[in-house]
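The complex appears here without one of its protein chains, the remainder shown in place.
Just so it is clear, A, B and C label the chains in written order, and each chain counts residues from 1 on its own.
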Amino acid sequence: MSARRVKVGMAGLGRMGARHARNLAFRIPGAELVAGNSPSTEEREWASRELGAARVYADYAELLADRDVEAVFIATPTTEHATQIIAALEAGKHVFCEKPTSLALADCLRVEEVARRHPKLKAMIGYVRRFDPSYRDAYARVAQGAIGTPFLVKSQTTDKHDPSGFFVKFAPKSGGIFLDMSVHDIDTARWFLGGIRPLRAFATGTVAVHEGLKACGDLDNGVAMVEFEGGKMAVLQASRTMPHGHETSAEITGTTGRLTIGAGARSNRVEIADGTGIRHECTPTFYERFEEAFLLELSAFVDAVRDDTPLPLSLRDATEATRIGLAIQQSLATRRSVDIEPSA
Amino acid sequence: MSARRVKVGMAGLGRMGARHARNLAFRIPGAELVAGNSPSTEEREWASRELGAARVYADYAELLADRDVEAVFIATPTTEHATQIIAALEAGKHVFCEKPTSLALADCLRVEEVARRHPKLKAMIGYVRRFDPSYRDAYARVAQGAIGTPFLVKSQTTDKHDPSGFFVKFAPKSGGIFLDMSVHDIDTARWFLGGIRPLRAFATGTVAVHEGLKACGDLDNGVAMVEFEGGKMAVLQASRTMPHGHETSAEITGTTGRLTIGAGARSNRVEIADGTGIRHECTPTFYERFEEAFLLELSAFVDAVRDDTPLPLSLRDATEATRIGLAIQQSLATRRSVDIEPSA
Amino acid sequence: MSARRVKVGMAGLGRMGARHARNLAFRIPGAELVAGNSPSTEEREWASRELGAARVYADYAELLADRDVEAVFIATPTTEHATQIIAALEAGKHVFCEKPTSLALADCLRVEEVARRHPKLKAMIGYVRRFDPSYRDAYARVAQGAIGTPFLVKSQTTDKHDPSGFFVKFAPKSGGIFLDMSVHDIDTARWFLGGIRPLRAFATGTVAVHEGLKACGDLDNGVAMVEFEGGKMAVLQASRTMPHGHETSAEITGTTGRLTIGAGARSNRVEIADGTGIRHECTPTFYERFEEAFLLELSAFVDAVRDDTPLPLSLRDATEATRIGLAIQQSLATRRSVDIEPSA
Partner (left out) sequence: MSARRVKVGMAGLGRMGARHARNLAFRIPGAELVAGNSPSTEEREWASRELGAARVYADYAELLADRDVEAVFIATPTTEHATQIIAALEAGKHVFCEKPTSLALADCLRVEEVARRHPKLKAMIGYVRRFDPSYRDAYARVAQGAIGTPFLVKSQTTDKHDPSGFFVKFAPKSGGIFLDMSVHDIDTARWFLGGIRPLRAFATGTVAVHEGLKACGDLDNGVAMVEFEGGKMAVLQASRTMPHGHETSAEITGTTGRLTIGAGARSNRVEIADGTGIRHECTPTFYERFEEAFLLELSAFVDAVRDDTPLPLSLRDATEATRIGLAIQQSLATRRSVDIEPSA
């Protein structure tokens, strides 16, 4: 293949960062992983050994100083995102960052502002469902008018119950269940409804299983509604206690049809008939569900960098997901519907 | 069969009343249809001819005066329900009435009060899903602990789009989409969650297709949330514009499992593979969906009258459905979440 | 209802006979069960007590002598069918008999011959799938050309594994698994393919679980193929050891579409998500699967008697099912394909 490879550096080599790094190293033909960065010695050793990355830095600043690196991929804790995105842009690097931009609206806006000052650099937040083949197929159908005018999006992010309660320790810094999980669903709703203005939100939720969440005021199950202008609506569900698997799904209803994406969460094409009836098993985590989408997401970003083509979602889209997520969390805290101010 | 038949009279011989009358005449072994009542000459003639009902009265008072009639079945306009139920009880008749009791909470409470004064008479409002074999199977599983503690009910009543817009003319007296359609879903939620206290409601909706509804402030699509005490939640959806069929369904999530009832709305056991892919057709209206449940509902009531056994739902259950429905309609009108007062 | 009721008598009050009798007594508006017949004192007492049948005879001859009885329904052992059908016709009674007509082709032909001499009497063998709403819906679609020209029918009769092996003791008189079970599938194939001439058959099978069957040379699982004239084909499967339920199903392939009937064997509209994945339970026996079809079958016969209208399947259809079933059994015995002679 004659086309050149984009030289990339991976910041963050934890669970998600390691997956992205491995994909960039071996499964994205348009990318060449030239550097990595992690504060963890163990993670740096893993990257040197497994990825053949020439240079693995302890400091993020070193990664940015690496002249070879054209594009930075960030999969660090959310609290680092805004600062690291801004630093990357100011170092002249294209930047891809895991969702969300930030839990603070001001930080999201600051990222947008810096990006505007670097119009030649690509910057994208990784709302992965936008790259999933099934979500894309549904979106293409909507665009072709297959369901008339869409007016209702029901979307859920529901994780399989993890008896270890591993995630409980991350809850205090997660921003709450809706900011942590439902930003994906908010982005899905905005994508399918056309990026229109949200008017108000209402939410409720409960600790159904993980009592440990009560200490930080978080929940393991919640539902929310968002009303948009023009009679558009979204219903969101977040759960950390599904018995059967990770079942991220969405239902888009329009005036002449309805599309459902991901319902059933089939892990593969096998169906089992036994004493329990007829059943299929389900994708255990978001990673099995979206493995192909993660590849396509990285490829799309790399291609946009190489060919200087537009990205399918903007930093503003990511800001809006945070902004609506914050309103939902506020409704949860006040137990009242919350009006959402127009964005600047 | 040696068991005696309960002598019943049918008040209201319109679309739904005619179906009930035909069922009581021919398909409920425990019932004997001895009289009917309708203000319409045409309907009375139909009943005489088709049902072989000996006596078909123009006035409801005549039906109540018929000494032979032990139990009255009411399928008249909702505005008549409360008055007719009360008159039946005061005439010493058992009474089954189509849902809802009334659109006015005061009337619901008055019905309850009169019924309390006639403890030997059976009185039930026809929330038919309580008798549907699939809903009952799900309820039995929940009762057996199959899903742990249930905490979330998502329930929808979604009619197939009727291009004629026939229902638009009934909208002004319907009480609004949630009072008209979602009372079934409210009752389902209360049934599965254990009849607990509602705390607040929020709703939104739109006129997606039937512009004619705007004249009376009604909608053709809406979603609502109800928060109950103890962290229980309900999400409701009502639609009059589904492209594919009547798809009433419910999803009950508990701490260890989830049950889904009615999703897919299969009209039968046929699957069609052709140029469109692989598909099944859907139940066109609520009647095809609940035909068996309507029979079981009538049978259950007739058996309870004959054997003096308890009914599976109370007038209070029906009152609560109206009360929560009113709160949802109020939220829709005010675009704010609405607190729900404790019932007396 | 003004229409008169057909006075019927039930011969055989065992498991299937009792079901038919109960249906005729209480659930078929057009029928009046006036008499019964069983050699078993216990069954006769049950019928008197539960059905309110005025006259329950020990001898079949007495039932035929009952002048009140217009139509006889036979659900006795298969070995009795031919003789009893013939006796009923010669006594001037209409006759409905459970499938098959007989295990012997000569008896089938004799029944046909006697029936021809009584052209005013209705006689039908109960191939119940012809009355199932899903099979009828599929048939109507085929008749309307929805799949072009049908050329392949795959049909199966597969019972849920019964660990008690109850059926093993009936095996010696059953005619073998294909004559016992697959005659339904043969009839389905002939129905959908247009009653055309069979050319040859091939079969194989095994004792997978019930070793007791080996004593009489029967099997608990088998598959067979039938080739018809004009390039039409049928693939049949019979099983007595399905782990999940009774899953009778059929697949009809035509030049422009394919219809599948009954696959999945859903017991109702409930779906369960739990630690096993997502599943539905299945109909446990043929009776739950075909309960509605049995009612429609009896109704159709009763209506045909009352209104003197044609029946949807002929005695010749039933004879052909036996004839092809015998060829399949012969292939099984010889382990060779068997040519099927043209019928007389």
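As a working rule, a contact is a pair of C-beta atoms (placed from the backbone, for glycine too) under 8 Å apart; a residue touches a chain by one contact, two chains touch by 3 or more.
Owing to the predicted nature of the structure, the values given are computational and were not obtained by experimental measurement.
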Which chains here touch the chain that is missing from view?
A, B, C
Touch with the missing chain holds, among A:261, A:305, A:327 or A:340, for A:261
Which listed residue, B:275, B:310 or B:342, touches the chain dropped from view?
B:275
Which residue, C:104, C:225 or C:295, contacts the hidden chain when the whole complex is considered?
C:225
Out of C:49, C:116, C:173 or C:336, which is the one that touches the chain we can't see?
C:336
Touching residues (missing chain, whole complex) on chain C
147, 149, 151-152, 154, 199-200, 202, 204-209, 221, 223, 225, 227, 231-233, 235, 237, 239, 241-244, 253, 255-258, 331, 335-337
Go through chain B and note every residue touching the omitted chain.
242-245, 247, 264-265, 267, 272-282
Chain A positions in touch with the non-displayed chain are 1-2, 25-27, 29, 50-52, 133-134, 137-138, 141, 146-147, 256-264, 266, 268-274
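The rule is simple: only the chains that are shown with their structure count from here on.
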Note whether the interface between chain A and chain C is symmetric in residue numbering, meaning over half of all numbers used appear on both sides, and answer same or different.
same
Which one chain sits nearest the middle, judging by mean Cα positions?
B
Taking each chain's centre as its mean C-alpha position, how far apart are chain B and chain C in Å?
39
Mind checking the centre-to-centre distance between chain A and chain C? Centres are C-alpha means, answer in whole Å.
57
Give me the residues of chain B that touch two or more other chains.
147, 256-258
